[in-house]
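With one protein chain withheld, the remaining protein chains of the complex are depicted in position.
So, subunit A:
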């Protein structure tokens, strides 16, 4: 424990102002106990409205068939799969923050992980809608599961990347949900034990599973979190790798590239962090959590955005180089004519993607802009538009001019029900997020308390400056501590 007295002065505090354990509880649980603001109701009702539009669009699609969408002979995958990949990608930042940063012992994750994990779960829920409803005969969706059936049994094709996707996405959803909820249990118990209202005590008593905070339980909880983080880390990398296999294992020019897995994973984290920024910039303001989600948190995430955005940029350029270097005429055409050529039918989409994903995030090399909330919010929306267009470009520009030039004239634009379906997933996502921010602690209360004495502003002042101590002194300190 002696080393707790030392702290690097290089690191900024993660919790601002003078806080003690009880105030942390008060600040984070307050929005749950208060009535929702008018702004919350407006947002919630808009989300519900969008969700209703989505449900109606799906009703049209199920009743009249996939023909309600403007998919055509060469573009069998359009907005639906674009939106699927986009939503899955957004989910990745939550797992990165909660799992990979836990393994890397990054203290700043505690301020943002709970909301980011919730975002992951809601985003994966939205993503899952697209392949399911795209099946057309959605009542047969269970055919993707390998169960002993009366048709042979006729098994699913385990060699197909589309089936790998079924396993990857469903595992990802389940594991994220378990990880998120196991972390929530102690915080729900905190809400339960403070509750004055009968229904609140009952609900949170139910949800917190009888958590007591016993030392043995905490020990197991820590071990569980660590192993779940260890499992989620390769899992999250595998999920977008498998999503990229949907394209990369085909022989369509523009898809058939080995760079896809790392390129997709980087893009996923890039778009996910942008969505985390969008949500948290609003949440911290509305729920007055500025002392916990500080400007430091925002800045660190902007650093991740400029890093992953640049990785994505390198991937775009590598793709272009390989399409030229590989000297495959079909692949060369897909890149040079269907994408790079700004006067081609979808050239505008390619350059919009380049502008949003590669060029504009470079402003985050400047510290002032990284710490500017308005710029950050604006950029987070820009990045998500850019990443949507990345998926659209990959999918549509690779297939709208196939090997049969007679079918080239068809220009694909979505129908109102395709747009409605997409808007509906926004409705689902934000409805879930609004409910989450009302009924669950948006910040991990126990985890903030855990880092408070190390990284809280008022405690940091009391720590000795580790940079001023000699290695020899610290060495003796550790050893005297252990014996």
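The criterion applied here is as follows: a residue touches a chain if its C-beta (ideal position, glycine included) is under 8 Å from a C-beta of that chain, and two chains touch if they have at least 3 such contacts; residues count from 1.
Here is the rule we go by: contacts and distances are computed from a predicted model.
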Pick, from "ATP-binding cassette domain-containing protein", "Phosphate transport system permease protein PstA", "Sarcosine oxidase subunit beta family protein" or "Quinol:cytochrome C oxidoreductase", the protein name that UniProt gives for the chain of this complex that is not shown. "Quinol:cytochrome C oxidoreductase"
Only one of A:66, A:207, A:381 or A:423 touches the unshown chain, namely A:207
Among A:186, A:309 or A:386, single out the residue that touches the unshown chain. A:186
Using the definition of touch stated at the top, determine which of A:103, A:227, A:317 or A:416 touches the missing chain. A:227
Option from A:30, A:217, A:285 or A:476 whose C-beta touches the chain left out: A:217
Considering the whole complex, which of A:35, A:63, A:159 or A:470 touches the chain not shown? A:159
Spell out the interface residues on subunit A facing the chain that's missing from view. 1, 20-22, 25, 146, 152-155, 157-159, 161, 163-164, 167-168, 170-171, 174-175, 178-179, 182, 185-186, 189-190, 192-194, 198-199, 201-202, 204-207, 209-224, 226-228, 231-232, 234-235, 238, 242, 245, 446-447, 449-450
